[in-house]
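To start, I am sharing the structure in question, which I have written as structure tokens.
Only one protein chain is missing from this complex, and each of the others stays in its spot.
Naming follows writing order (A and B), and every chain is counted from residue 1.
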Amino acid sequence: MPGFDLQLLLHGQYHEWLVAGLLVSLKLAGITIACALPLAIVIALLRLSPWRALQWLGATYVEVIRNVPLIAHLLFWYFGAPELLPDALKERLYAGSYEFVAAAIGLTLYAAAFMAENIRSGIRAIPAVQFEAARALGLGFVPAMRRVVLPQALRVTLPPLLSQVIILWNDTSVATVIGVGEMMYQAARVESAAFHSVEAFGFVTAAYLAGSLALTAVAAWIHRRWPVRTL
Amino acid sequence: MIQFDKVNKWYGDYHALVDIDETIAKGEVVVVCGPSGSGKSTLIRTINRLEAIESGTITFEGEDVHRRGVDLNRLRSRIGFVFQQFNLFPHLTVLQNCTLAPIEVGGARPAQAHEKAMALLDRVGLAHKANAWPAELSGGQQQRVAIARALAMAPPLMLFDEPTSALDPEMVGEVLLVMQGLARDGMTIVVVTHEMGFARDVAHRVLFMDQGRILERAEPHEFFNHPQHPRAQQFLADIRTPFARPA
Partner (left out) sequence: MIDLIQTYWVYFLIGQYPQGPLGGVAATVLLAALALLLAMPIGLLMGLARTSSIAALRRPATVLAYLIRGIPLLLMVFWIYFYLPTVTGHKTDQFTTMLIALVVFDGVYLGEIVRAGIEGVPRGQYEAARTLGLGHGGAMRRVILPQALRSMLPSLVNQFVSTIKATSLGYIIGLTEASFIATQVNSQVFVHPTMVYLLLSLVYFLLCFGLSRVALAIERRQARRGLPGPARSPGSPTASAASSA
């Protein structure tokens, strides 16, 4: 293997490409998390609600989304979905950088399905008797959830949820398939421009690892600071 | 058969067993009782080294149980242990639970082990359940199988760690009956239990423990009618009349 040229990473065009890629990855991840989390809470609540129709809705969403690979989702949103729009709108879409939007939509829906399950498991992990005990004291539904169930559920849910965020961070790499200029895309670009670039892949590896390990550290810290206290 | 010599055990800073000196002779039935946290389970678990000790020696059949090079597996096959939570192996049938040790550890032939196990199951009244799965049995039945399993290697000593505490009241009797049968047959038994009726009727000796120490040793008659140590007196009073506490 030719020598590792650190200079390649620090200045010049390749450096700009890779950093731009990193920023796109971060942006994509950030937007996805911001949108997926509220959606996940809604889906989780649908599945936990006392109405069969709503439960079915939530369950269907989760099962349909989860059992299709992310690539298929992205291909659908980028190539398939715009076909359903009137031509004029479709032209506008492709003229702008629709690939980023398509990736954001696909990733959000995908991540929300998994997160919804994490949240639902977290809430179900709290024994029903906790809620009953709160109601028996006279608390209404909402205060009982807010003061007794959800605080406990949050502690249980946070670690798997953070795991899911790590997976999401890694999943942004798949957006390269529809041409989003994130890290993997840029690394492949450097690779073909510079013939061989261990440096570019090294950069990308370091970036993903840094993100994942940082999130793991946060999860471990939270687990220590706010441990799950059961009986 | 068992000798405790100045045995001490700590969990970190907590002194769980304090200067334990005791001898248990062959054929004796000894009941260990006392309030929660007194160290009685810990004591019994040090005999077959499920718990370690920090100082002192425990001798079983002349061997130091906690010595570094001791053949622990062979030693344990000579001591039968019955857990509070039964701990039957759910992936094996009742019969297989009882033949596992004789075949794996004792090197017996499957047919031999099979025969012996059936005899033991018959003794505890569960021969008809030989091919059932543990999950299909009641708590009392599971515990009786656990006793048969522990007897499979024909150990000279049986240890029981609160054998009836996890059982519904109506099943306690069937387990105690089996234990009584063992005692009548001359087995050396050490039991940690709250069942005072059993202690009174079957035990040769009672050891009362509190806060890691053996505070009183007496025959059941003496212990229940004339307890000497004030804490033993308090314990018995609490058991008999739980509501009559001084203001």
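One rule holds for everything that comes next: contacts are C-beta pairs under 8 Å (C-beta built on N, C-alpha and C of every residue); 3 or more make two chains touch, one makes a residue touch a chain.
It should be emphasised that the depicted structure is a prediction, and the values quoted were computed from it without experimental measurement.
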Touch with the omitted chain, as defined above, among B:48, B:141 or B:164: B:48
Option from B:1, B:118 or B:153 whose C-beta touches the chain left out: B:153
Touch criterion as defined above, residue of A:18, A:44, A:134 or A:166 at the omitted chain: A:166
Contact partner of the left-out chain, one of B:2, B:17, B:30 or B:79: B:79
Positions on subunit B contacted by the hidden chain, ascending: 48, 50, 73-74, 76-77, 79-81, 83, 85, 87-91, 100-101, 104-106, 133-135, 149-150, 152-153
Interface with the undisplayed chain - residues on subunit A: 1, 63-64, 66-73, 75-76, 79-81, 83-84, 110, 114, 118, 121-122, 125, 155-157, 159-160, 162-164, 166-167, 170-174, 176-177, 184, 187-188, 191, 196, 198, 201, 204-205, 208-209, 211-213, 216, 219-220, 223, 227-228
